[in-house]
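Handing you this structure, nothing more for now.
The complex is shown incomplete by one protein chain, all other protein chains being positioned as in the whole.
The block that comes next holds chain A.
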Amino acid sequence: MVEYNQLIFEVSRPGRVGSSLPVSDVDKINLQELLPKHLIRQEAAELPEVSELQLVRHYTALSNKNHGIDNGFYPLGSCTMKYNPKINEDVARFEGFSRIHPYQPVETVQGALKLLYELQEDLAVITGMDAVTLQPSAGAQGEWTGLMMVKAYHEQKGEKRTKVLVPDSAHGTNPASATVAGYKTVTIPSNKDGLVDLEELKKHVDSDTAALMLTNPNTLGLFEKEILEIAKVVHEAGGLLYYDGANANAILGKTTPGKMGFDIVHLNLHKTFTTPHGGGGPGAGPVGVKKKLIPFLPVPRVDKDGDRYVMDTNHPLSIGRVKGYYGNFGILVRAYTYIRTMGPEGLRQVSESAVLHANYLRKKLEPYFEAPYSQVCKHEFVLSGSKQKKLGVRTLDMAKRLLDFGYHPPTIYFPLNVEECLMIEPTETESKETLDAFADVMIQIAIEVEENPGVVLEAPHTTVIGRLDEVQAARQPILRYTKEKHKETVKS
């Protein structure tokens, strides 16, 4: 294949066009007469000038340099890179969903409101909560939304609590969301089994504790067996329990955060509910709450008045708006379609299969890699590259070697409490053949580390580009294209 390494700006030639606009059917206006000179653009923005085919070739060439789930296995732990169904894409593009305006009169968008209402209901059942807001755009925004409700709840009771507890295995967004919501974060260490250390927790839970944020199963893929005891400790001190739904793929139809004692839950629809990750987004992060927190939900809320669906803003205790309009509707349409596709038994089988796949893959890899936790895992598991590190090969090197075999590597160096961590989430949508083939490659790499480490240390060998100099990128940032700079690089 001919290598393509041009920016769209380098393809551009003055005078080319890639679209056609209607000819004006109304009077011309002269901006010089309308606006003061200093508000009229003096220099045109340098956007590309390309023909439609050039545009298509450019982005097709770029897509060829990108790995998605459709290209191959993508066991990125905690990201739930499962198959993104095609029907969801079709449905979200129906004009009745994609070409409706958020401020249309409610009688002209009853279908959209019905969908939102039913999705709220379904997610409430799936999480064991009493009500759901679909407004947050992503998991991190869901976390912050949840914590703002925690704050409003305590304040309503006349309490000002300042601490949010998170385990050391938590996602980085948990402590960051706590900070953005105005809380101090206290980190709770895990015990030797990789679970929340209940004794440590008890030491930190007090009348100043606003909430404990927890993923269950946690980021090590392990189920917090003492969850009811944990909930009791937090609740007795007047705190609330927040469920980070990043790992909900393990529990569908088996249990719910509500049953576990959680008060607030966010879900990542782009993880558990198959909406595409889009190269980084858009996702959606709905939040469910127990009854006592309903008054604080963001507005507007989608509600039902007889047979009619309505937008309701009349909730004086609401934390307000967290995002424009009603959430990432196009993503919500996809998740709704998925839930309807699977039904209750289907969703249960999703989790059973996801958990079976993770345990199977771990069993196959355990003889070759350090497995720091021996108990049954849920939808994902961690391995440590500590054995290989002693031989001079790091987890990063093994990840790069995986690229040579067409795999996206697992999440690496996270969670932070496992040395040289590899976090593997195979998901339920992969076939056994894929799991076996991946296991074979991992085993081959483990053998290479012992017999021929050079091939791993110098990986990747087959990608369009080698390892990139990230230090230089951060020290002398080049964050945009400029013609002048380009000329310089051409000269040198």
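Note that in this section a contact is a pair of C-beta atoms (placed from the backbone, for glycine too) under 8 Å apart; a residue touches a chain by one contact, two chains touch by 3 or more; residues count from 1.
Here is the rule we use: contacts and distances are computed from a predicted model.
The chain not displayed here is annotated in its UniProt record as "Probable glycine dehydrogenase (decarboxylating) subunit 1", chosen from "Probable glycine dehydrogenase (decarboxylating) subunit 1", "Quinol:cytochrome c oxidoreductase membrane protein", "Urea ABC transporter permease subunit UrtC" or "2Fe-2S iron-sulfur cluster binding domain-containing protein". Of the listed residues A:I40, A:L391 or A:I447, the one in contact with the hidden chain in the full complex is A:I40. Within the whole complex, the absent chain has one touching residue among A:V196, A:I264 or A:V355, and that is A:V355.
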